[in-house]
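Shown here: the complex without one of its protein chains, the others still in place.
Labels for the chains are A and B, by order of writing; each one numbers its residues from 1.
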Amino acid sequence: MGLRRYLASKTGWYLGALVVAVVLNFLLPRLIPGNPVDVIVSGLGQGGLSSEAQRQIYEQFMKEFGLDQPMWNQFVTYITSIFQGNLGKSFAFYPTPVTDLIAQSLPFTLVLQIPAILLGWIIGNVLGAVAAYKGGAWDKSVFTTSLVFNSMPYYCLSIILLYVLAVMLGWFPPGGAYSLGNSPEWSMAFFTDALQYWWLPFISLLLINIGGQAVGMRSMAIYELGSDYVNYSRSLGIGDAKMTTYIFRNAMLPQITGLALSIGTMVGGALITELVFSYPGMGTLLFNAIAANDYPVVQAVTLIITVAVLVANYMVEVLYGFIDPRIRASKSGEK
Amino acid sequence: MTNISSNAVTAEAEGPLVPTDPTPGPKAKAKPAWMNLNFGPRLWVSLGIIVVIALLAFVGPLLYPYGPDEKVGSLYDAPSAAHWLGTENFGYDVVAVLMASTRNSLINGLLAGTLATVIGVGIGVVAGYIGGWLEELLMGITNIVLAIPSIVILILISMSLQSTDIPFFKGIVGLALVIGITSWPWTARAVRAQASSVSTREHIDVAKLSGARTPGILIRDVLPYLASYVVMAWVLQLASAILAESTLSMLGLGPSGTNSLGMQLHWALAFQSVATGAWWAFLPPTIVLTLISFGLLYLQSSLDEVFNPRLRRGKKKNLAAAAKRREEAARKLEEEMKAPAGVTEVIV
């Protein structure tokens, strides 16, 4: 299969997945009996609003969100707005645009996840390679610890760290992203303040990433250690340090894929950690939106998570197509 | 996957070092195949963890004096002799709630994990064995579903179901169904690869020639060869279903009106148990979730070693004993070498 056909086929599949995801994202909340506005407005009713006021708000919302239109029209509107970068308006913070809410939350998520993923990837790979190469006690301790971190639900670690390091020992503030009375701004004072709040969720995510990468790298490296080229290089008298670089280079390709994929899950991968630390990122935004039945916000968050994952996976497949013709040939048979 | 003899020496590149005896003695025959499997200590440890948790969930409530819906105190009463882990935010006994939660989470995991495995294996086997356009179609669907993050679909479906008036869908069983029907794709993809390699083996041709029908072949001749693989996939599905439930619950999309480990954590976080230092409210479900997840993943990896002896790095105790013997033998040989007795005897 030629490169062009490979790329065309991959592009086709991912476009297909994207279309399915967008349709699901649009359709699922609309399939429920009644509609989201009903839920919101009846919620307002419990708040003691008169039925006349409720009716007015209901009609205004129906019009505003286009829910009085036929489904097909709604879909066209939905798609056109997405392409214009318009994700609608929040129910709960009406009339704040959803994009504003996301612009407030996304930076917090990224500032946690980007360093945690990159650093976790580097440290995890080095530890995994060393464990595989040294074997014995090294392997046992690194592997067991990594396995524990890797198999632990990531938010369980967050909860334990929060309790031990913040509540019991008081080393870190127990939640939030900055001190009360402070607000996000481009100033040194804000950054030093926010940094104190940043450490704990960061460490929590970092440990999980290290664990996952170390376990993966170790098994890759053990596989590579058994390969012919290692044996041959040994027979030539090549030293351990040099050989480790060979192994590392070969075990790296799949690990780079892993990095790209975890960058893809950046937005969706720390939802609960943020909740645990009351960190005002996408997870907290999603949680509050779910609690308030704020469908436009929920849909926007799920859409962003999906697009990030699809784009990362697609990039990996395309890169592979260019890097390795052998993989291209074998992958095309996989379909 | 097929090589389950644990004594295969793999290092000799030119073939088996120890040739298999063509006429095995009666002793070798009497041993059933599973006895040759090397159950390492890891397997027992992981099974032990899971059994203890299952006992806590299913036997514990029969012995414990309080029920999970009996109000026995107020918000976060500290542990006492009567209530070993105090009370949670609604004043219920934490141990009682924990046992009920664990039970529900395990039931959810079993239902969802089994459902996902059944769908995945079914699609995978049919696609892998039959091939052709059916394979293209099934794998196309699988790959598309696989590409979309499952948490997104779970959030969207459960949020929609939350607004319905049907209590079934809001309960633990409904949640399990939703998790089950969204998490089969990777099992399907992995099983397809296995099934399509099995389908090229000779015994399948024999079955076809002897007039067996396709469903019969699938059940009798294909599935048994995938059994070990399916078991491992099922264990992973159990773990991921239990974790999916807790993630959803913590996001506020959990089963309403009932207990689960995720719901217990959800309430503990919502009522500030961590910040107020009420460790008895959040630590027990955290630990049980960690143990379940760790136990199942550890079980899976030790099963992998049982079924694929190549992954194993040798039993430590045996290897240590052997190393000692080798040192001894080396010393003896050295002494023999020093002894003047000529090894070579010259005839002429």
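Everything that follows uses one rule, which is that contacts are C-beta pairs under 8 Å (C-beta built on N, C-alpha and C of every residue); 3 or more make two chains touch, one makes a residue touch a chain.
By definition in this document, contacts and distances are computed from a predicted model.
Trainee: The complex has one chain missing from view, so what does its UniProt entry call it, picking from "Peptide/nickel transport system ATP-binding protein", "AzlD family protein", "Cobalamin-dependent methionine synthase-like protein" or "NADH-quinone oxidoreductase subunit E"?
Mentor: "Peptide/nickel transport system ATP-binding protein"
Trainee: If I consider the whole complex, including the chain that's not displayed, which of A:171, A:191, A:232 or A:322 touches that chain?
Mentor: Missing-chain contact among the listed residues: A:232.
Trainee: Which candidate, A:5, A:55, A:134 or A:249, sits in contact with the chain we can't see?
Mentor: Once the missing chain is taken into account, the touching residue is A:249.
Trainee: Touching the missing chain, which residues of chain A?
Mentor: Residues 227-229, 231-240, 242, 246, 249-250, 253, 326 of chain A touch the chain that is not shown.
Following the convention adopted for this analysis, only the chains that are shown with their structure count from here on.
Trainee: Report, in whole Å, the distance between the mean C-alpha point of chain A and the mean C-alpha point of chain B.
Mentor: Measuring from centre to centre gives 25 Å for this pair.
Trainee: Okay, in this complex, where on chain A does chain B touch?
Mentor: Within the complex, chain A touches chain B at residues 13-14, 16-17, 20-21, 24-25, 28-29, 31-34, 36, 39, 135, 147-148, 150-153, 155-156, 159-160, 162-163, 167-168, 174-175, 265, 268, 271-272, 275-276, 286-287, 290-291, 293, 295, 298-299, 302, 305-306, 309-310, 313, 334-335.
Trainee: In the complex, go through chain B and note every residue touching chain A.
Mentor: Of all residues in chain B, those touching chain A are 136, 139-140, 143-145, 147-149, 151-153, 155-157, 159-161, 163-165, 193, 243, 246-247, 250-253, 265, 269, 274-275, 277, 279, 282-283, 286-287, 289-290, 293-294, 297-298, 301, 313.
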